[in-house]
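The complex appears here without one of its protein chains, the remainder shown in place.
Letters are used for the chains, namely A, B and C, taken in the order the chains are written, and counting of residues starts over at 1 for each.
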Amino acid sequence: MATTLTPQTTGETEEISVTEALQQAMHEEMGRDEDVFLQGIDVADRGGSFSVSEGLLDEFGPERVRDTPISEAAIVGTGLGAAAAGMRPIVEIMYSDFMGIAFDQIMNNVGLMRYMFGGKLDLPLTIRTVDGGGFSAAAQHSKTLHSLAMHLPGIRVVCVSTPYDAKGLLKSSIRHDDPVFFFEHANVFNRKGEVPVEEYTVPIGEAAVVREGSDVTVVATQAMLYEAFDAAEELAGEIDVEIISPRTLDPLDIDTIADSVDKTGRAVVVDEPTLSASAQSEMVAQINEEAFWRLDAPIKRLGVDNVPIPFSPPLEQEVIPDADDIVAEVRTLF
Amino acid sequence: MATTLTPQTTGETEEISVTEALQQAMHEEMGRDEDVFLQGIDVADRGGSFSVSEGLLDEFGPERVRDTPISEAAIVGTGLGAAAAGMRPIVEIMYSDFMGIAFDQIMNNVGLMRYMFGGKLDLPLTIRTVDGGGFSAAAQHSKTLHSLAMHLPGIRVVCVSTPYDAKGLLKSSIRHDDPVFFFEHANVFNRKGEVPVEEYTVPIGEAAVVREGSDVTVVATQAMLYEAFDAAEELAGEIDVEIISPRTLDPLDIDTIADSVDKTGRAVVVDEPTLSASAQSEMVAQINEEAFWRLDAPIKRLGVDNVPIPFSPPLEQEVIPDADDIVAEVRTLF
Amino acid sequence: MAETPAEATRVELLRRMERIRRFETRVGELFADNELPGFVHLYLGTEGVAAGTCEPLSEDDYITSTHRGHGHCIAKGLEFKPMVAELYGKETGYCGGKGGSMHIADVTQGMLGANGITASSTPIGGGAALASQIRGNDNVAVSYLGDGATAQGPYHEALHLAATWELPQIYVIENNHYGEMTNTEVQHPVTDLVKQADAYDLPGVIVNGQDVEEVREATVEAIERARNGGGPTVIEAKTYRYEGHYEGDPQWYKDDEDLPAWRTADPVENYRDELLDDGVLTEDEYGEITDEIDANLEEAVAFGRDSPYPDPEAAYEGVYAEEI
Partner (left out) sequence: MAETPAEATRVELLRRMERIRRFETRVGELFADNELPGFVHLYLGTEGVAAGTCEPLSEDDYITSTHRGHGHCIAKGLEFKPMVAELYGKETGYCGGKGGSMHIADVTQGMLGANGITASSTPIGGGAALASQIRGNDNVAVSYLGDGATAQGPYHEALHLAATWELPQIYVIENNHYGEMTNTEVQHPVTDLVKQADAYDLPGVIVNGQDVEEVREATVEAIERARNGGGPTVIEAKTYRYEGHYEGDPQWYKDDEDLPAWRTADPVENYRDELLDDGVLTEDEYGEITDEIDANLEEAVAFGRDSPYPDPEAAYEGVYAEEI
C-alpha cells in the first residue's frame, strides 16, 4: 500500500527538494540535447526568481541560457518560433499571473499551430511557470492559472507536487514533441523527497495513487496534495482516504481516478484555482461522466471561491483551501 | 407553457434581429447617459464588423464613437481607465479570439482592480465581443471563449441568443457598475424575434426556461439554443425536453437549472467552447452539486471536443455540435 | 539608386510577381463564384513586396506571414496545387483543409505560416532567427506585417527583443494604407511607420513597394547585415491594396482618387514593360512564362476542385504529435 509520496524504486535514491529536482531535470536535458535552451526574465545571471535555473548559465553559457527583456509575448513567441525551427526551447514565465501578456501567443499560436498547419509540425516547446498563493503577494502574483491552459487545445498541462514527479515530468516535457505548459508551485519548491539517482522520467498523462484508502477519493494537485495528506491523517480511523495525484491535467488520467471512485463511491477534488470553469470543474465533470453510477454522494470540489487572492494573511488563509477545509468537505459526504 | 423564445409581454412588440437589438441597446443607452461611449476597431465609420454599431457615429459623433488602432490591450485598458475615471465605456473586441492581446488587462486589471483597491471603485465597463464558428474562418477566428471570462473573478459574463435578451441584457450590462464581458455570437446575429417597443431591460443573472418539458433538461447557450429547439422538436412525442437559456454565465442561475433538473432528473449541457475546463464543465459541476440526489443519469455535456476549429466545411461541421448531436446525446440518457 | 540585378534575377522577380498576380486574380474569381469557403484577403497590388523580399532568400531562410499571405507563400516557393486545394478546404491542401487561406504553411520551405492575428507571427519569426543565432548558421527570418498591425504590442516586444539580441530577422511592413476599412492616418500618429525602428536603434528603410528591384535591394542589404551579426532591419514598403480588405468588401471608404494613381504604378505591368524595353525578355519569352503560370494555375484549380474533402473524422487528428 502506497501511503507515501516517495516512489517505489529498487535503485539508489537521494533526498532533494522540488527546486533541486527541477534544476537537475534541466541540467540533464540540456546536457543530453544541444537543441534545448532556456530563456526568461532573470533566468540566467540570477538563476531564476525561484532558483530553478541556478547553475545553468555557468554550465551552458549565455547562448543557451538567456536573460530576456520583460516581454512575455516575445519570450513565448520566440520560443515557439525556435521550436518550429527545430530547437527544443524551455521558456519561463516568472509567475503564471504574467501569462496574460503572452496569452495571444499561447492561445492562438502555441496551441493551434500544429493543427492549423495540417498536423505536420513538431512544436517541442516547454513553458515553465509558477502557480500559487500563500505569500501575501496579492492578486497579481498569487493566482493558480493552470485551468486556463487546460481550456486550450493543443497544449499539454503538467502540475507537479513532489521532487520525483517534478524531475521526471519536466524531463518528459522537454522531450515531448508537443507544447507542454509546466506549472510549478510557489508552495511546493521547498518540499523534499526521494528521487532515484539513476536517470528516469515520468510519463505525461499518468496519475498516481499516492495513498490508498477505501472510503473516499481525494484528487489533489500541487501544494494541495500535501494538504490532502494531512487531512487523510486527521481523518484516519474515521474515514479512510485514498489520494490521487493527477500530475498531468491535460490529458487527465480519468481512468485511474474513476477506478478509485469505483472503489470508494465518493470524490473530492482539491485544487487551488478559482472554481468557476476550472480544473476542478473539469475533474468533477469527468468523474460524473465516468463514475456516475458508482457515486454515493455528489462530487465535491475545493478551490478559491471565485475571489481574487487578497494580500492580508488572514484573508489569504481564508480563501486558499487547506487540510481543515478538506477534512470538513470530506465529512459532508458521510 | 413557454415553448417559444419570444418573451411574454402585454405591450406592443416588433420583430427585429439580434443585430438590430444590439444596435438599439447601444443607441438607447448612449442617448440616455452621456458617459457611455464606444471604442474598437472599425466600430465608427464602418459601424462594426458585424454592423452592430451602425448609425452610432452619425448620431453621437467621433468623440463618443471611436475607431481605434489595432491594439486590443489599449482598447480594453483605456476603457478600464475611463471607467475608473467615471465614464461608462463600451469596448469592442472584434472576435473573442483577439482577447489574447488584451488578456493581461482583462485578467489582472479589469477583474481585480475593484477588489485589490478594497472594493471601493465602480468599474462600469462593458466588453463586447463575438464568439462562434461555422463560417470557415478557421482556428483563429471561430473560437467560443466565454469560458475564459467565466474563470476570472470580478467579471460578469453574459451570453445571448435572442433579440429580446440581446437588447435587454446589453442595456443592463452598460448600466451595471461592474465589468461585464458581453459575448455576441456570429451565428446568432441574424436571428429574429419579437421585442417590446417600450423600453425594457433583462436583469443580469437570471436564466429563462424557454421550453417546458418533463423528461430532460437541456441547458443551451448562444446559437446552441436554436439547435436545442430543433432537437426538442425532433424528439417531441418521444422525449419531452425542457430547455433553459442561462443568458448569464457569471453568475450562473443554478437555481433555475436545478429546479428543472429536480423535475426532469436528467440534464444535457450544450455550449460551443472546447470542453476542457469550460463553461460546460462548470454547469455540470454545479448541477452535480445542486441536484445530485435527483439525477437519474450522468449529466452530459456537448461542445467542441478539445480540438481547434478547422477551416474545411465538413471538418467544421463535424466539431461544432448541432441538433442531431443533441438528439443523440439526449437519447443516451434513456 | 538601385543597382540592376542580373538578368536571370530580373526574370525571376517578374515570374514571381506574375505568379502572385495571376493566382490572386483567379482566387478572386473563384471566390466571387462561391467556390471557396470562408473569406480571402488578396495580395493584388502588393506583388513587388513579396517577390522583392523573397527572391534573395534561400529555402533554408524563414518567413512568417499575415492574414494576407498568399503572395508570401508563392514568393517563397510554395506550389499552386496544394495552395488552391487548401483554399477549397480539401484533403490535398497544404494543411489538409484545416488551415485555409489564413494559415497556409510549409515548414519544409521555411514558410512558417500565414497568421490570422495581426502581428502575431512576428515573434515566431524572431524565434526562427533565434534558432539560427544559437546554432550559428546563416539563416535569416523575414517577418511581414501590415501598417495596421504595427500598433500591436507583441510586434514591439518582438522587435525590441530582436534588436536587443541582434537577431537575424528582417521586418517588412507592408504599408498598403489601410487596416481593414480604416485609413492609416486614423490608426497611427505618424505616416512613416518605419520610425519605430529608431526607438530600438535599428536601421529603418522606406522603399517603394511598387518597385520590385528597390525592394529587393533593400532586402539584400538587410540580409547581408543580418548574416553578419548586424541584427535586424525594418523595411517599410509603401504599397497599395487594390482589392477590398476581403473579397466582397464594398470599399465605400476608399479614396476614389488613389486607386488610379496606384494602378499607374502597377508593380507587375511596369516591370514587365521594363524588362521588355531593356531587352531582358522578348514578348515570346514573356508569353511562355505566363502561359506556364496560367497552365499551372488551371491545373491547380482543377486539382483543388476535384480533390476530396477530408474525412470528417480527420477533424480530430493533428492536434498533437503524440497521442496520450
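Rule of thumb we're sticking to: a contact is a pair of C-beta atoms (placed from the backbone, for glycine too) under 8 Å apart; a residue touches a chain by one contact, two chains touch by 3 or more.
None of the values given here were measured: they were computed from a predicted structure.
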Options A:L57, A:I101, A:V188 or A:I244, residue touching the unrepresented chain
A:I101
If the hidden chain were put back, which of B:N109, B:T162 or B:T217 would touch it?
B:N109
Full-complex touch with the removed chain, picking from A:M26, A:L123, A:A138 or A:I254, is A:A138
Would you indicate which residue among B:T19, B:S53 or B:S71 is in contact with the undisplayed chain?
B:S71
Contacting the left-out chain: of C:H41, C:H103 or C:H156, that is C:H156
Residue positions on subunit A contacting the omitted chain are 41-42, 45-46, 49, 67-71, 73-74, 97-98, 100-101, 135-141, 305-308, 310-319
Hey, which subunit B residues sit against the chain that's not shown?
37, 63-64, 66, 68-69, 71-87, 89, 101, 104-105, 108-109, 113-123, 153-154, 156, 176-178, 204-205, 248, 251
Residues of subunit C touching the missing chain are 151-157, 160-161, 163-164, 186-190, 195-196, 198-202
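In the analysis below, only the chains that are shown with their structure count from here on.
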What's the chain with its C-alpha centre farthest out from subunit A?
C
Any idea how many Å lie between the Cα centroids of subunit B and subunit C?
37
For subunit A versus subunit B, what separation do you get between their C-alpha means, in angstrom?
31
Touching at least 2 other chains, the residues of subunit C are 95, 97-99, 103, 115-117, 153-154, 319
Subunit A residues counted as touching two or more neighbouring chains:
101, 104-105, 108, 115-116, 153-154
